[in-house]
Structure formats: C-alpha cells, structure tokens
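Only one protein chain is missing from this complex, and each of the others stays in its spot.
A, B and C are the chain letters, set down in written order, and residue numbers restart from 1 in every chain.
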Amino acid sequence: MKKVLNVPDQVVEEMLQGAVAAHPQYVRRVEGFDVLVRANSPVKGKVGLVSGGGSGHEPSHAGFVGRGMLDGAVAGAVFTSPTPDQVYEAVKAVNGGKGVLLVIKNYTGDVMNFEMAAEMAGADNIAVEKVVVNDDVAVENSTWTTGRRGIAGTVFVHKIAGAKAETGAELAEVKRVAEKVIANVRSMGMALAPCTVPAAGKPSFVLAEDEMEIGMGIHGEPGTHRESIRTADEITEHLLNKVLGDMTLAKGDEVAVMVNGLGATPLMELYVVNRKVAEMLGGKGLKTVKTFIGNYMTSLEMAGFSVTVLKLDAELKELLLAPADTPALVQF
Amino acid sequence: MKKVLNVPDQVVEEMLQGAVAAHPQYVRRVEGFDVLVRANSPVKGKVGLVSGGGSGHEPSHAGFVGRGMLDGAVAGAVFTSPTPDQVYEAVKAVNGGKGVLLVIKNYTGDVMNFEMAAEMAGADNIAVEKVVVNDDVAVENSTWTTGRRGIAGTVFVHKIAGAKAETGAELAEVKRVAEKVIANVRSMGMALAPCTVPAAGKPSFVLAEDEMEIGMGIHGEPGTHRESIRTADEITEHLLNKVLGDMTLAKGDEVAVMVNGLGATPLMELYVVNRKVAEMLGGKGLKTVKTFIGNYMTSLEMAGFSVTVLKLDAELKELLLAPADTPALVQF
Amino acid sequence: MVAAIEAIADVIFENKQFLTDLDQAIGDGDHGINMARGFEAVRTKLSTAPPAADIGAMLKTVGMTLISTVGGAAGPLYGTAFMRAAAAGQGKNSLDGETALQMLAAAITGIKERGKATRGEKTMLDALEPAYDAFAQGLSENKSLLDCLELARDAAGAGVEYTKTIIATKGRASYLGERSLGHQDPGATSSHLMLAALLAYGRSQHQGV
Partner (left out) sequence: MVAAIEAIADVIFENKQFLTDLDQAIGDGDHGINMARGFEAVRTKLSTAPPAADIGAMLKTVGMTLISTVGGAAGPLYGTAFMRAAAAGQGKNSLDGETALQMLAAAITGIKERGKATRGEKTMLDALEPAYDAFAQGLSENKSLLDCLELARDAAGAGVEYTKTIIATKGRASYLGERSLGHQDPGATSSHLMLAALLAYGRSQHQGV
C-alpha cells in the first residue's frame, strides 16, 4: 500500500482537519463529529441539504458544501456509511427552519443509517425528507437486487436540488426537483486498476495487466464483467450505449454530461473519453449544455472513469446553470 | 501500460478535441495547431498571456485559459516542449494589440522553443516579453545547473499575472507582476509511484514497494534522493521546510498555499498533507490567505504531491483573490 | 455478562481479517474492519462505564455503541438487534433459556424490520433464523441453556454453509447476481462467530464453577 498517510485509522479525522484548514471560507466542522457544514450554517429560511456516505470519494461530498449546493456532508469511515448519530448532527446543524433533505446514495447501509437519523430528527420535530440516488446502470434494477447503486450522478442532485433550495423553495419542492434529477440521470463506470482501503492495507480486487472491469462500483464492488482492455473509444461507446439505453432521449433534447475520474486516471485520458462522448451525443442530435470533467466521485486511487448523462428540461437546465460556490465546484 | 487510450501517438490531438468539446464556453482551437485560446480571443486592449509546455500536466495549461488567467495554451507532445511555430501561432491568436507575455517553465527545451517563437513574433512587430518560472527548490540554483525547474508555482503566475492583465495594465507591468510572483514562490514535490508516457509504453522510473523519491520533477526527472516511505507528516515537514528555507518570511506575513496532486494521489491524502502544512504555517505565525488543493500541475498518473508557498504583499494578494473563470479554476 | 460481551469482541478481533476477506470477495471488503471498530468502542465503553448488572441496560449500551461506530449495513442491523434484545432482557440479572430465546427473537425481528430481508437472501438472517429455530427446538426438548446455544451455534454454522449455495438478493453482494454463488456471507459468518464465542464463554464459566 503506497499512500501518503499517518495512521490508517485516523485518515478520516486528519482529512477533515485538512479540509477545514484548506476551506475555512466554505466549511466548518461540527465539533466532535465527522460533519462539515457551511461556515454560515444554518442558513435561515432555506431548506438544508445533507449528503454523505463512506469516505474515499472526495471531493464528494464535503467538496460540494457551499452556496448553491449542499449545506452539510457527513463522512463515514472509508467506504463505510456514516452512522445515524453523525447524520443526525448534520441535520441539526443545517436546519434553518424549513426542514432538511437527505441525499442518499442507494446502498443498504447508507439508506438504513440515514433513515435512522431521519427518525431521530423526526423525534425533534425537524422536517426531514430523503431521496435515494440510483444512477448506476451497471446494476439491474430488479426485485433480485437492492436496486441500482448511486454513483457520480449524485453530484447532479447536489447541484440542482441545491440551486432549488437556494431559491427559498419549500422542502417538498426541493425534494420534487431532486427526484426529477434522479429520474433523469444515468451513469456507468469502468476500472483499470483497484484501490486500497487504508485500514485494509491491500487492494480491494485484482485485475491482470491487460484486464479491465466494466460496470465497476465506486467501492470496488464488481461490475458486469471483465475483459481485455480495449481502446478508449470502444470502452466509451460501450458505457455510453448502456447509459443511453436506459434513458428516453429524442433528437434535439438537451443534456448535461459528466466524465468522472475515479482517482488515478489523468485528466488527459478523461478528455480522450469526452471526445468520443461528444461525438456520439452529437451524432444522435443531442445538445450538450454543460460538460463536467474531472474527479467528482472518486474511489480513492482507483484507475478508471464513469460517464453520466442527465436529461434536462427547462427547470433542470436553469438550476444546473445557476451559480455555485463550493470547494470543488464553482460557477458564475 | 494501463491507460484509457486509442492510439498513443494521437493522444494530444484527441485530448485537445475532447477539451474543446468539454469547454466550448471557454476555449477554441487555433485551427491546425495544438493551441487552445479563449473562445473570444484576441481580447482587444488587453495584454495576452500565453503559456504551455509538454502535455501530461493537465489541467496545466489549457485548463487555465479564460477570464482572469491565460489567453492561450500550447500543448507539446507528452512531456516535450512545444515547437516554436506552435507557440508563435498562439501569440498571434491572442495578441489584442497590447503585446503578449510568455510564461515559461524553466526547462532548456521550453526556454529555447519559446524564445524562438518570440523571435518569430518579434519579426511581425508583436511586442513579446517572457518570464521563466523556477520554483522547484529540489534543484539547486547554481551555475552548475540550468537552474531550478518550473513546477506547480507556475499556476500562481497564471493566476496573478492573468488578473493583472485583466485590469488593462501594460505589458511591462504585467511582466513585473509575473516576476514578483516568481521571486516569491517556491515548491517541492515527491513521488510514490511513476507514470508512463504513452509513446514510451513503460514507466519512466521504478520505485520499490516501500520507496519514495523526494524532490521528484514533474517529468519524472530524479529528485534529491530516495528513501523508505515515511508518514505524511514527516514527508510534509521535510518538503515544507525545504520550501520555507528558501524564502524570507516573518511572523504575520501572508501566504498562499498549493497542495498539488501529481495525478494518482487522492484528494483524501492531499487533505492529510494540508493538515500538517496548515499546522506548520500557523505555528510560524504565517497567515494563509488561500489554499489551493487538488490536481493543478500533474505528471500523468504519477502518485505523489508537491507543496507550494507564495509570499503575498498587498498587490499580489488582491490579484490572487480577483475573479477567475477558466475550466480548472473558477473563483468569484 | 460483561465478560460474555468481551468474548464476542475477542472473536471479532481475531476474525477481523477473515471477515474482511469474505467481504472483499462479494462486497466492499470492510465487514471485519467495521465490526472490529464497533467492538473496540464497546470494549472501551464497558470498561469505562460501571458495568450494569442489568443485562438489558448493558445490551442497550452495546447496541447504541454499535449503531454509532460500526456504520455500513452491519451497524444499524447489529445495533438494532442488540437494542431489541436489550428491551427483551430488561431488568434481568441472569439469563434463562426462555428469556434468551425471546431476546434472540426480538433481535431477529429488529434486523428484519430494519433491513427488510428474509431468510434465503444470503444475509446474517441465514445464520440467525436457523439458530433461533434450533434454540427453540432444544428448549422444547428441555435442554439446558448452553446445550440450546450449542444447537443454535451449529445451526448458524450450517446456515453459513448454506449461504454459499444461494444468490444474494440483499446488500452489496446482490450486485453480483450469480457470481455471489460459492461465497459465504460475511454477516452470516460474523453472526455464527458471535454465537460460538458466547457458547465457548458459557462453557468455560460452567466448567470454572
């Protein structure tokens, strides 16, 4: 395990300290908890947005805490959902009187822990609603699974629901918009090389020198299959076809795109991927309103990427393009 | 070599196509050249800023083309300085009548190629000035070397000289400010694992499983020495002490910090590093005005990081905090 | 009773790597790490707070500690299980077979309510429900508490083996579809280990007396 680390068990604590030191203008720590909230939390008269999950997906989620996106982010142990008491603290810290929306990635542990937190907050008479993001088309959404996983598409939920909350909308409205994003966003990823959870000390899976995993999850969960590495264009075509195959899009429709690096894949390669993405979407007569490219939802130092497409309507487009000011996403 | 690639020889071309497709609001391609300039270039009445170098350092430099930073970026082959004709095209494309400043990283090849371009532009009566960034304290600045290398500190030159140019300042003024940044910025890096130049197909160096290289250059040039991996705090302390040892800083001075990932090092680890950086700077009574943390000057998928400190005065601080709107750095 | 919990904690520490490896095969490779973190906290808690004679009170502490330190899927599930067992064991200073069975039943109900899984989905329930059945059977045959626990442990062990033969439809392993076949479930394994540790502890006490 080659990492820049002190004590593996302390990595989340030290990361949070380093993040607060780096971004004091954006975030502050909820004392005693692994929770970062906006420096000016709670924002009165605004629905609070809380997300979180296991650590190791940085900049998700704390990197998106700030104006126009999240109010709070809860950091679990690496790749492990945070516990209910932590989420509960985040909810209390960001509640500005209009209630709190929890944005949960669809994993059994995350859903249960956030639900328990919602029950605790409910007992305090804080209005709490939740949405569960499940954009990963690598997993079949059938009664035979716990449903599709939540991956990079979650960032679009943060951005758009966050912009809606910033308008002063009510909790139900913010939730409606978040659910509209979830209904319209699909992603799929692949991995070339694994990552190592610090506390585990060894790679979470092994791939041969010429092998890749298609449909890789962001915690190292196996994907749809393994095969020999193919060209960037072939891989991109496969992933994007799977993504588009699960969406209803017509010529002239507007979309937003995210080409997301998993941690160790250089921007150079993501641009090579985006070349093919743009070519394919253009070829289908789709209009790409905005492309996000870089490391948004990572998996420690995993090598690989995911492609996300979000179908826009007038409402989603306006909210997507609204200003945001967070450590990891700033737009005018 | 595990990469998301099509043809290794085409990687720069395909990257540029992907970048233009991703950021049409920011950049356009100078037809026929490996040059990206602002979508609205040339900006009349503004000094043009051109940088560039070998590819493989993304988002440097094209990621910093946009309002408040660069006007143009020239992409050489991977880790190889671009040729004079390419730089010359960039100069012509961004010249808005007030001349052009070339921001060059201090490598023999870069300096020579940019100088030849300046001679070509001079023959066209375009006013061209150049500054050479040499922030890497790993290399001694003696008559026995070609001088310190230019690494991540270059991004501060882009930011601050770019902000100065945006005020409408004259070429000599923009150059003066750029040189002030260069005089006040120092960096040093380390690597845990090498990268592979696509056309070479094999890693540029080899490190044992428990080894790291201190003072690593961003093209895989050897550093000061190799040793067994130490803790994040120990490594950070060593690098930061080297950096500070080459600067004159007094209690109460204001600084800007960059904790820069080389490509494969996750943000989590960079935050762990920043925790120690903040602790050390705070301990010396220095005031950190702004911290940049993430992948700014990479080395393909090299694992490792660099630390940069820029000493600020009132002028540099104001320009550092001025707005910027580019693909890789946006601030209000 | 604190010593019983410590026996459980020890078996988790000993099997931290094993449980993690099992989870690496069909999940995300953290089950042992998560459980060890939780029981580390439990041990600290029980050693700093005055150990309650009331079994219910003590199990409530265990449950709440697990909920706030384990995380992932196992945290809420085992946490809820201990909380529910605590409620069933409230006010008791020692255990009889009937109470133990009620506690086990309450724990299982809690896990099912929280996780919405049923037997046969390749989860901890595939160890715990057979364990309950075996315990109940033993009790109906007037077996001793420890003999019932032995039946329960063996049934849980058989349940672990059974999980190798089925496809996961709950939890992270469900993403694997058919590829989860042949692998034993980490959560079922940790349940089996905890029952085994309880039994070994009980036997050692019994011999000592």
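The working rule: a contact is a pair of C-beta atoms (placed from the backbone, for glycine too) under 8 Å apart; a residue touches a chain by one contact, two chains touch by 3 or more.
Here the structure is a predicted model, which means the values were calculated and not measured.
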Based on the whole assembly, the unshown chain contacts which displayed chains?
B
Among listed residues B:Y26, B:F64, B:Y107 or B:F156, the absent chain is touched only by B:Y107
Of the residues B:K105, B:H219, B:K276 or B:K290, which one touches the chain left out of the display?
B:H219
Could you list which residues of subunit B touch the chain missing from the display?
54, 76-86, 107-109, 112-113, 116, 138-140, 143-146, 149, 197, 199-200, 204-205, 217, 219-222
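Operating definition for what follows: only the chains that are shown with their structure count from here on.
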Counting only C-alpha atoms to place each centre, which chain is farthest from subunit B?
C
